[in-house]
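Every protein chain except one is present and positioned as in the full complex.
Showing chain A:
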Amino acid sequence: MSGGTRLENANPVVFQRSGERLLTASEEDEDVHDPIDDREIFDLIRSINDPEHPLSLEELNVVEQVRVKVNDAESTVEVEFTPTIPHCSMATLIGLSVKVKLLRSLPDRFKIDVHITPGTHASEEAVNKQLADKERVAAALENSSLLEVVNQCLSTRSI
């Protein structure tokens, strides 16, 4: 982050992180099948880094567990995310990061739908349309500077 640039939202509200998922006895049992559930999907995306702040999407409340819906049997995932301010210029990039993370982390049987929480962004429709368009997502990932930013959001934070 350069010293001179101003952030759009320099002092955002910070939310508490949820703890690690508690390990249950059935998860350690070889014979039990663990279905993919909302919390598991949320755990995939909550640690994605914000493009601007050294904070995770969970800490900025951009993603919440209640806005994640998964149906393991029908192989569908639906994620809603909430930009911190209605004019956030990073909304598309955040949506793209979430989508890419899910594409890399879920079996390919899943249909993945990522969109903005209704009524929380000025150009909601345009962003949703971009994120839903497979070809545009693929094209965006061909762009190496865009891929670089997405990868930075997805890399585990180094200290």
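Note that in this section contacts are C-beta pairs under 8 Å (C-beta built on N, C-alpha and C of every residue); 3 or more make two chains touch, one makes a residue touch a chain; residues count from 1.
Note that in this section contacts and distances are computed from a predicted model.
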Missing subunit (named according to UniProt) among the choices "Translation initiation factor eIF2B subunit epsilon", "MMS19 nucleotide excision repair protein", "CENP-T/Histone H4 histone fold domain-containing protein" or "Vacuolar protein sorting-associated protein": "MMS19 nucleotide excision repair protein"
Candidates A:44, A:63, A:91 or A:116 - the one touching the absent chain: A:44
Positions on chain A where the hidden chain makes contact: 1-4, 7, 10-16, 23, 27-28, 30, 33-34, 36, 40, 43-44, 53-55, 101, 104-109, 144-145, 147-152, 154-156, 159
